[in-house]
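The structure under discussion appears below in the form of structure tokens.
This view holds just a subset of the chains, kept in their places.
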Amino acid sequence: MEERLAALEARLQRVEDELAITRLVASYGPLVDAGSADEVAGIWAEDGEYDVEGWHMRSRADVHAMVLSDGHQHLIAGGCAHFLGPAHVTLDGDDAVAVCESLLVRHREGAFNVRRAGANHFRLRRLTEGWRVVHRTTRALDGSAEARELLAGAR
Amino acid sequence: MEERLAALEARLQRVEDELAITRLVASYGPLVDAGSADEVAGIWAEDGEYDVEGWHMRSRADVHAMVLSDGHQHLIAGGCAHFLGPAHVTLDGDDAVAVCESLLVRHREGAFNVRRAGANHFRLRRLTEGWRVVHRTTRALDGSAEARELLAGAR
């Protein structure tokens, strides 16, 4: 009985971990398009990194500043969707990897256009406050080998 | 032992609730693009509402009529995808909120185009027949503050 209970607890923990990570990744697009700087920054660990084509953020504060930047504020004032697909999660104890593709759709003068398709690779860690992103890399799917290697993490 | 069992049951219930809601939201796009009026209407509670830019449906019957409307039938006869992203679910007992972004992609004369990016906010309730939508609000992501506020619910 004790053994079966312990096995159930371990299996349920893995399920909860996977769901917590898919929820965290699913919150990024809506929150960044809402302009919710505190909440977006809170997806990362205090010293978490976000490396996105020529912009390498190295802390929660850097991510917070990105959301409040003129560039991002201009984007959301005009209308945009950072549309992330369902994350593929691989658990490894207190570490995890999540991989998904993304589209950036932008509104301008009454029309919507896909401005970029991207490859996203997240490394996450279980902290006392829950799962947080320690490193995210995003690259445009423009045929580069680097972008394709990020996607290969979904195995 | 009893305590551990009860704790497991409560945790598993939350997991099942979250999955039931993500499944319900994930069924909307396929079913509405299939033109399955009964099944789309069945996503809502009997008196559930769907408020989408100038069209405020106030019952399952209203949602059913929307699927059968000339406007929607014309859309699916030409080809379209109401493409919803992964829902971010927040549970609160027998109530829940789900937030996701969406794209409307339309086929015309051999070409596919993004016609709209949208913000979606669902309020759901656990009824005897399962989780159902009691209120959905959808707004175009055209820079309006209203659309951004809907997305901010994904925290």
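Just so it is clear, A and B label the chains in written order, and each chain counts residues from 1 on its own.
In the analysis below, a residue touches a chain if its C-beta (ideal position, glycine included) is under 8 Å from a C-beta of that chain, and two chains touch if they have at least 3 such contacts.
Just so you know, these numbers come straight off a predicted model, no measurement behind them.
The copy number for the entire complex in this file, given 2 shown chains of one sequence, is 3.
In the analysis below, only the chains that are shown with their structure count from here on.
Between the two copies, subunit A and subunit B, the Cα superposition rotates by 120°, quoted to the nearest 5. Chain contact summary for the complex, subunit A toward subunit B: residues 1-2, 5, 8-9, 12, 15-16, 19, 22-23, 25-27, 29-31, 33-36, 39, 76-81, 83-87, 103, 105, 107, 112-114. Those residues of subunit B that touch subunit A in the shared complex are 1, 4-5, 8, 11-12, 15, 18-19, 85-89, 99-101, 103, 114-119, 140-144, 147-149, 151-155.
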